[in-house]
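Report on one structure; see the data block that follows.
Note that one protein chain is taken out, while the other chains of the complex remain in position.
The first chain written gets the first letter, and so on, giving A and B; residue counts start at 1 in each chain.
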Amino acid sequence: MILLIKEKIKSFSSSEGFRLFMRHKRGVAGLILLSFMLFVALTADFIAPKRFDEVDPSSRLLPPSTEHVFGTDQLGRDIFSRIVYGARIALWVGLLVVVIEAGIGVPLGLIAGYYGGSVDKFISAITDMLWAFPPIILALAIVTILGPGLTNVVIAVSIVSWAPYTRIVRAKTQSIMSREFITAARAVGESSFSTMFRYVLPNTLASVIVLATLTIPSAILYTTALSFLGFGAQPPTPDWGAMLNEGKDYIFKAPWCSIFPGLFITLTALSFNLLGDALRDVLDPKLRLG
Amino acid sequence: MVTELLIVRDLKKYFEFRKGFFTKTQYVRAVDGVSFSVERGTTLGVVGESGSGKTTLGLTVLRLIEPTSGDIVFNGSNVMHLNRKELKNFRRSTGIVFQDPYSSLNPRMRVKEILERPLKIHTEDDSETRLEKIVKTLEEVGLSSEHLMRYPHELSGGQQQRVAIARAIILRPLLVVLDEPTSSLDVSVQAQILNLLLELQSRHELTYIFITHDLLTAKHVSDFIMVMYLGKVVEYSTTQEVFGNPRHPYTVSLLSSVPMPDPKLRGRKRVEVVGEPPSPLNPPKGCRYHPRCPYATEVCRVKEPELLEFSKKHFVACHRVGELSFDEFLRDVSSFLSE
Partner (left out) sequence: MPEVLLDVRNLQICYETSRGCVRAVDGVSLEVYRGETFCLVGETGCGKSTLALAIPRLLPPNARLLNGEIIFKGKNLLTASEIELQKIRGREIAMIFQNPMTSLNPVHRVGFQVAEVPATHFRISWREALVTAVKQLGRVGIPDPDLRSRDYPHTFSGGMKQRSMIAMMTICKPSLLIADEPTTALDVTIQAQILKLLHELKIEYGLTLLLITHNFGIVAEVCDRVGVMYAGKIVEVADVREIFESPQHPYTKGLIECVVARRKSKSRLNQIPGAPPSLLSPPSGCRFHPRCTYVTHKCLSEEPRLVGVREGHLVACHNHERVR
């Protein structure tokens, strides 16, 4: 098993795609940044000096120091620790968003593009309708019914935002369907299901990956905005957006309460953007070159 | 009767073409009533230009495009209405090779996987047996196990086409449809592939439907030739007859137009072809070839000619078939083609 992975990595790292990617300086920067965030998220328990919900009224709103690297917030909690645990949340949000949006959008796009006709019309209509639905209202509705919480808000937003995935997969599928290897697959006896998932889907993955890396930052920003408005993460969850919300009241007295969460939100979104740019440049021309 | 692997009767494929919401649906009559048969172990060459319907015919016969109407009898059974299992068996006994080798291979699949799929779908072989069969087939088409893990873009055009051929024959089909299999290849590679196809045919008793616009290639590989124009068959006979004694003006004009690779034939007498092939949306009334035919008469403009047996096994669809003589155009060419 290990050998198989080693071999895959070896063949991947010597592949042309990998070499092309490494040349893309901004992409590499994005990758490094993202890896850093991932590292922080994974090792939060070890890096954070304090618990994220450890309240200490005697240390309220302290500026950054050796003890509190990023300072403390209005309840005396260590901001650095909260940032570090917040990374987990941010990445968790990104993952959940992609899973839901791609999970719904990609199969729908495949089916619409593969079958065409009235199936396509139906799916496209539903997609466009839901896309037009304002997510905030849906989030409000869900929060009213299910109660507030980051996960609920994320689900609410994702459930009506899968349209870009459907659209791009549908378009890609349509262009792939005109290629002869699809007819050849049918000639060999492949079922429709098999054709869609073995032949069409792998050829749409490049577009999906690029889309994912570019939508994650907007998802993060969107949910942090919702948290900022008070709908998402509830205290004491160290969601960066929630931290921004809490910090706004002390922006002049203790700006560090807002600066650090804002900075990390920006960096995370940026890292996904850079990575996505590079991936798009690498994956698309490669397809053309091939 | 038993020797005919494929019998096609009055096959039609019409494509719907709707211009606007309120206009009536128009039809592209891509294949408009084609009948023919193919004997086991032989090659039927289907010749025509763009718009003739030859590619649609190839795909429809294999039911990769659903026919609008007609009958297709393959190996004794009518394959027009098959249940899933029967269709699967039909797929197992047929294969197809396309013109553009790169486009016909999944860019995300390695050669091994491309060739393994048919085996996985149709046989119960275990992975070792499958691998054996794959390597054996690769060797038959002139490749080797070193190509197993390659992706299509890592192969040359000729190699890609060999993989496509391997995929088509790996299940030992009875019939293979080849749609311009050598047109996108270089001359020297074309020769290699044609040799390969002929060899495979004799070794495995394959029956070919060879679709091409290149008359000379068709002549080289075919036993019978069927000339198509705008969805209809205009001439159908043995290769010898079609090239030695063509009876339809269109066939003769094709022979006139094909550049012959011998400078001595340069000044030969040719049938002048005027105009462009008309749109298959709106074929001319009467004989579809009449606007471009130098021999057209009144009846040609009005009535569509039937495909009738002119002489033994030689079918022509032309009102004036007995009257016309094309000797002057064929004299020089015939000797060149029959040497």
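By definition in this document, contacts are C-beta pairs under 8 Å (C-beta built on N, C-alpha and C of every residue); 3 or more make two chains touch, one makes a residue touch a chain.
Owing to the predicted nature of the structure, the values given are computational and were not obtained by experimental measurement.
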Where the missing chain makes contact, among the chains that are shown: B
Of B:121, B:260 or B:324, the residue touching the omitted chain is B:260
Return the single residue from B:190, B:207 or B:237 that touches the missing chain. B:190
From B:99, B:137 or B:217, residue that would touch the chain that is not displayed: B:217
Contacts of chain B with the missing chain: which residues? 49-50, 156-158, 186-192, 194-195, 198, 213-217, 219-222, 239, 253-254, 256-266, 270, 273, 276-277, 336-337, 339
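The rule we apply is simple: only the chains that are shown with their structure count from here on.
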How far is the middle of chain A from the middle of chain B, if each middle is the mean of its Cα atoms, in Å? 50
In the complex with chain A, residue positions of chain B that touch it: 59, 62, 64, 88, 91-92, 94-96, 98, 100, 103-109, 117-118, 121-122, 151-153, 164, 167-168
Under the touch definition given earlier, write down the residues of chain A that touch chain B in their complex. 179-181, 183-190, 198-199, 202-203, 287, 289-290
